[in-house]
Every structure is written in structure tokens, then in C-alpha cells.
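For this view, one protein chain was removed and the others were kept in their places.
Letters are used for the chains, namely A, B and C, taken in the order the chains are written, and counting of residues starts over at 1 for each.
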């Protein structure tokens, strides 16, 4: 941490900073500049409290943090990529992994049909919401445990492991009983008690970035999970909130190579929430893989115009099956693989969509 | 709800929209324009699902929602200002109410000294955190129940009702046992299970706006609390996230008159989190009251440079006591009142700070 | 400037940084930390080029600038408030100055009637657009020189100095011939050639903040004007662009006390563009003055529903006259003055609006 004094700071003010640092048990080094004194603080880890305390002292202009505040999820301390295994699937290795399925589980037929269709097109995991956070209390909020059971049934039928969201510490055990991967949604990115609750399970966690959360804050939030002993964390970029209104969110694809530099954790991309418009989803799937994402999570629905939620951003089976072979070619172009089933589906054999 | 068709939409596409609306149980009216057909949908309340379903249909360009989605908290259905009572204090009436205290409860002496100082300067409620959400898992997270007990002791000593944050549905009963007002923090603004949990209590709720939450979404979130039967909601603007980095957040004071138009609920302002810099807090306290806020929540600490959290944005006793008489004059200037104790404190008699 | 090395930086990498700094003619100091080496750079002013060059070097994690990049407009080098004089009016002194008038000059009658009405209510300058930047090329773009002549006529009739926008270096001389204050709009905040052109005049400049411009960048842009010899700069906060859509922009009132700390220049506020809704304007006028603004610029129109631009954010004469006495009371409450004409207008005697 570095303390930058104001130009006219007095020797007494400088001494007061040094004294305060020593009270916290750390030592200082003075580095006089042309216009101002700079005070370096030696020690690790330096708490936020110290930063805030020093910012208050007279004569202090600014306090700059130097060391990173996250450790367990940092690439500095774990240079090799982490690979998260879910059944036979490895996320964070050479293969690009696609997770697909409806926003909400709506019926046995819907979820099983979808599971079969996305599996036939090359998806490796099934997504589906049983507990749904909704902006309005008057909207459909999911089937709860019944939805979990239908997901389990779809897994039984197809062999696809399932990913589903958990909303509250109280529901972690219930959801973990059925799900292969626990999803933390964007609204809960800084719900620290929930993060700790999933951190205490042994399940992989698909951890979405919050709508107003910077990369460093996201990694600090992931640190909450890791600090409880669960390092099976898959980060998921799903768009941030900006002034642009044409898209539902602004998908921050530069987060993919950025996270790869900062952390050893795998990162996947959600182009459905990232754009909110199904017409933009295929292009952003291709872009995400080209950017180096370890996978995708995509909304697919048998009849999006009948969906109980997120219909406007869901792909049809045909849309999904059409883009998958292109996605495999892009993966190959950058030296990765996206293995497709040998018997390609009827859609995959069709000409690429416009 | 209004459906705007693309310029070249066919009669079949228009009929398909009408059919879909009827399947949901609503009726339509056609309104042909110069370039496009517009289809009005009659009925209330129209679910989001319908909007998403129609957005998917071929030939549809855009679907615009007309009716507001919140009802219980809307001024349309409740034109008179709500007044929330906490002990003898009324929030939302003529008087401007100031809530003050430390970010975190740190010791018996700290909280009691602070309670006495802020009461002497004119505060009517005491704030103090026992359960603290922190960006890093390695920072101080509050004293938990011990902190609640110290708050109760400070109330006993001074008569000030206490406001404190609750982080999880599991802790609502515990916190409600000690607190007079339950605070929902910005990070939990869309933690709907927590909102419903406080909605099931009979305690007033101080409900902060989330960092990336629009006014309409905030009111929809408040609707979650109200829908459980608790309409004792005090909204609190605390700054939103923008590209500006000089301040910790961007305090959106226009939210004050805007919420007054949209809702009957009282709204207060938190200039401490809203700016993150104590030097800017007094000016924003004055501005918030001039904008029509029903109150303020302000961080005050006996020794901000010793604080365990948020030291850089906390006022000293002296800062606080100095600004309160100015605040009272501003309240009076716009036709409201901020009654100060008869025996003014030593600080209040000092000349106004620069 | 401080260079923070990566944890594993080698002695050769550190030496390379030192060598590069010396090539720029500056010297370095090493400050070893617990985890990383920190290198201080001594010298002033340090160019951005050096920062960018060092960010490229292997082993460098981050380069942090310490000294401010603006000098002429900085309070560090000019601790006393600047006061800008326009005729008899002083902006930046004890008096709060209100500038009012229509968005666009539309006719002789419109501008003269408005000038009289706003003067009667206490405005000290007249605003009015002759050259208008419009988002769409198909909208009304102002009367050009004819508009300037009408402004001059309104000044002749009422004695109010006039403020009007200039859009291009080519038009600076023409506009300066008629205007008392040259306005630079938000879209031109970083149009550096235009800033230099107004910097070469001797006219006061009303300089609006850009929609995506941080405080430091705004002051650096003001430095372009000052560097040409014109230090008659009045800063104007007019709202920034955020995700909130209820208001046209998000008015950043904390910029007022922040700029007061960073710069000696006066700062005023534009609540009309800052909110985009006339119903919110009076509350934000009051708030801006309470926050310490040196003045306001407000859109007032005889018949806002007939206005050729910005009708939805303009006050009527009655709205304006009603809020001015309240504004004067708020100014007084914080120890400033807003002198109103002795014969108050008919509106000013009415009861305060809701």
C-alpha cells in the first residue's frame, strides 16, 4: 500500500501516518518526490481498514493498494489452469463445453425434449431453472423442488449432468441433492452468506458476475467460496449494466482474456442474458469461444414464444443445432476442440443460417 | 401493452400476435400507423411472460409495456404520502429525520458515546452495523449478536431507536428481536427471499437501492416486501455505480423527487456511501434535504481514523454537530422542520465549517 | 509516478524500468515491499507517454500517477476562489447567480418576453440557443446569426447579459460578437480545437461537463482553455450518462463540492438537462444551491408545449417565479445570497407549489 501526501503536507502529518501504520503492526518507507512525499507500507495482507484509516488522516491525498486482495483464486499463487470435473466433462481443459437448456423447467416433456435436442447437437450439460429470481413479484418464479425432480429425470434419460440456480443458504442442501453444478446468479454475486453456503458443499459452482461488479470484486467474491474449502468454481460472464438499452446487458467479452490473466479458474460466457435478444446470441457464442472462453451457457427452448420466462432470448432447437458446427470450427481455429456427436442432428446438416 | 410490428409485417403475422394474446386471456385492438401496424393489448395485470412471448413472434419489432408493474407501492393507487412510525419518530411527515451512527458497532463505549453525541446534535435514530457485508472475505464482518446487544444497550441509555442491517432470511428473527428498523443493504436489493422474509415481520424496513438498479426495479423490489403484508418501507438512495471514480458511487439525488412522484413511500438519502468521502458528506446532506428527502442516514464515528470500516466516509462528532443547524435552516427554507435539542451541543454553537 | 512490479519481477526487469525512466530525463527510487518492488519516479511534469511506455515493460504490473495533470485550473496552485465577472454580475462570489431562458431562440417576442419574465423573477443572465446540436439531423437546429441578433435585442431591452452556445472554431468570432458568455456544450467537452478557440478570446466561457467525462478529465479539458490565456471559466455540471432511464441524465451533484476541492473555478448546475423532466427541476435547483453551487442555468419558456426543442424539461414563467423565492431562502440558509428584485412578480407572491 502506498500513501500519497498532499503537496504541502507537514513533517508532523507524515509522522502521524507512520505512527498509525505501526499501530497496525506494519512498517513504512519514505519516498520523497518532486512535489510530494510518498510513504510505502510493507506487509501482507494489509486490511481495508488500514486503507480507510489512513485516508482520513490530515495531509493524506490518496492511498493506493498494491497487492491483490484475493489469494486463493489468483493466478499469482496458482499459475496452472484449474480444470473442474462434472461427471465425464472437464471444464477449463482443451475442450470447449456447452451448457444448454431452458430458462425455467416448465414440464417433464419440455425438459426431456430439450435435453435430448441439446445433447444431440453437442451440449454436454443441461441447464434449467427451478428457483427463479424475478424482477416483479407477480411473475412466474419456478417450480421449486418439483423442477429439481424433473431435471433429475432428464439427467437419467440423457446422461447430461444438470446445472441449476440456488437462491438462498436454506435451499443449498436441497438443490445440491439434485444438481451436479450449483449456479449462483448475477443478483446474488455479492450475497456473501450464500457464497459461503455453497463454499461448504463439495459441488462445482457456476458463479455469475454481478451486473455492477468489477473484475477484482468478482474474484474477491469467488474468494468467499474458495475460503470455505470449495475451489470448484466456474466463473461466468453474463453482461454488465451500462447506458446502452438496445441489448439487455453489455456482454463484456474482454473479461475472458482478462480473467485468464488474473485467475486460474475457468470462465464461461452466457450470451443469452448478455444480449437479451436471441438474434444476437449465435454471433456472441462464436465470439466468446474465439475470445478464449472455456464454455458457454445458452438458453434453448422447444417453443420460445410459449416460454414462461426469457422467451425473447432463447434459441430454438434449430437455431442451436445450426450454430454448433460453426462453433466447433471456431474452436478448432484457435486450437481447441468442441467434439460433436457422431450422428449429427437433422438441423446440423442444414446450411448455416444467414 | 402495445405491440409494434415491423414495416413489412404480413396479415398472418398480425393474426398470430392476436391469437397469442387471446391464448393468454386478453383482447387486442388494431391501430394502423403510416408505416406499421400497432396492436394494443387490453387487460390488467399483463405478465412479463406475455411480453417475452410476443417479442419472439415473427414480424414483431418491439413490445412496449404501458401499465406500471408495481401496485402496492405506487402513488397511482395510494395518492397520500405514507408516514412510517418508529417509536415517537415519524418518517415521511413534515419533519426531516436524521439517522446517525457508526458503520460498525465496535465496542460498548464507542456505540454509547456515539449515540449520545448524535442525539445531542439532533439525530432521532441510531444506526450501527452488527452483520456487515464486505467485498473481501478477509475484512472485519461485524460482531453479530454481540453487536445487536450493544445497540440495544445504547437505545436503553439514550432512547434512540436503532437501525441495523440484516443479511439473510435466517437472521431476520434474531435481528428483529433487537432492532427497531431492519435495514436491507444495496447488495441485497434484489435478494427476493430476504425481502419476503422482512416482509413477513411487522418491523419498519429501511430499503436501500442497489448499485445497478433502476427506479422501476427498485419499486418492484419494494413490492416484494409489501406483497407479504409489510408496508412500513422507507426507501434509501445511496448512490449508483457509474464511470466516475472520484466518488465511491454517484449519488442520484433526482431519485428523491422522482420517487415522490412514483410512490407514496418516504425516501431518505445516505450521503456517506453515496460519496465515500467525508469531506463531501455535509454538502450532500444539505442538498438531499433541499431536494425533498424525508431524512438522512449518516455515518458518524468518535475517531474515524480508528474505525474498523468506512473510516474514510465517516463524520466526526464535530463535523456532524456543525452541519446539523445548517440542515435545520435548509429544512425550514423549504417549509419543513428539523427540530434540534434545546440545549445545543458545544459544537453546534461553533461557527459553520468552511 | 509509481511503478509497481509483478511479484516475480527480476533485477534485470527492474533495471530496464530505471533505464527507461532515465532516458526520459527523470530519476528513480526503489522501495521494496513485502511481495513486490515499487519504483518511484521523481520529476514534474511527467508525461503520459512515460506512463504508457513503462506499462509495456516486462515485469511491470501497474503504473500509478501521483501528481495531478492539470495545473492552471487546480486549487493546489491557486487556493483562492476565482470570481468571473459578466457585466455587473459576479459568478463565484457570495451571490448565487441564476441564468435562465429558452432552450432555443424562436422569435423576437419569445425571447424578449422570456427575458423580462426571468429578470422579474430574479435571473441575472439570459440563456438562449442560436446554434443547436441535435441528435437527429432532421430536427430544428436553431436560427444561427438571426438568433444571436435576437439575443442582443433582448439584452438591450432588459440589460441581462446573454449566454449562448458555440459549436465550431469557425463560429467563435461570430458568436463572441453578440454573446457575453460563450457556452461549450456537453458533446464538445473534449473538442480540443474548439476549447482552444474560445481560449483565445477574452470572453467568459460556460463549460459543460461531457456525458462520459470524469472530473479529472473535465479539469484537463478546462486546462486547454486556460492554457490559451483565458481563465474566465465557469464549470457547469449537467448530468452524466448512466443505466438509469427515468431521467434523461444522472445529475452528479457531488461534483459540486468535489470540484470546489480540486479547482478554484466556479461551478454551476443545469438541472434541466440533468433531469430532462420539468417536474424534477425545482427540487434539483434547490438541491444544487444547497450543495454549494455558484449558480444555475435553467430552461424557461413561455409555452413549453410549443417549444421547438426541450419542451419537456422547460419551466413555465410561473414555475420559475414560484421556485425563486424558495431558492433565495435556501441560499440564505447556507450563508449565501440570491438577491431578488424588489418588486416581486405576481407568481413569486403565490404560495409555494406542492
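The working rule: a residue touches a chain if its C-beta (ideal position, glycine included) is under 8 Å from a C-beta of that chain, and two chains touch if they have at least 3 such contacts.
All of these numbers come straight from a predicted model, not from anything done at the bench.
Visitor: Could you tell which one of C:84, C:163, C:205 or C:307 touches the chain left off the display?
Guide: Only one listed residue reaches the unshown chain, and that is C:307.
Visitor: Among A:30, A:290 or A:340, which residue is in contact with the omitted chain in the full complex?
Guide: A:290
Visitor: Using the definition of touch stated at the top, determine which of A:53, A:96, A:117 or A:256 touches the missing chain.
Guide: A:256
Visitor: Going by the touch rule given at the top, which residues of chain C touch the chain that is not shown?
Guide: Residue positions of chain C that touch the missing chain: 20, 45, 47-49, 51-57, 69-70, 133-140, 167-170, 187-188, 190-193, 210-212, 217, 220-221, 223-224, 227, 241, 278, 304-312, 314.
Visitor: Since one chain has been left out of the picture, which residues of chain B touch it in the full complex?
Guide: 2, 4, 7, 29, 31-36, 38, 40-44, 62, 64, 66-67, 76, 241-243, 245
Visitor: Considering the whole complex rather than only what is displayed, give the residues of chain A touching the chain that is not shown.
Guide: Considering the whole complex, chain A reaches the absent chain at 212, 214-216, 240, 242-247, 250-254, 256-258, 261, 274-275, 277, 279-280, 283-284, 286-292, 326, 329-330, 332-335, 352.
Just so we're on the same page, only the chains that are shown with their structure count from here on.
Visitor: Once you find the CA centre of chain A and the CA centre of chain C, what distance in Å lies between them?
Guide: Averaging C-alpha atoms per chain gives centres 39 Å apart.
Visitor: If a residue has to touch 2 or more other chains to count, which residues of chain A qualify?
Guide: 241
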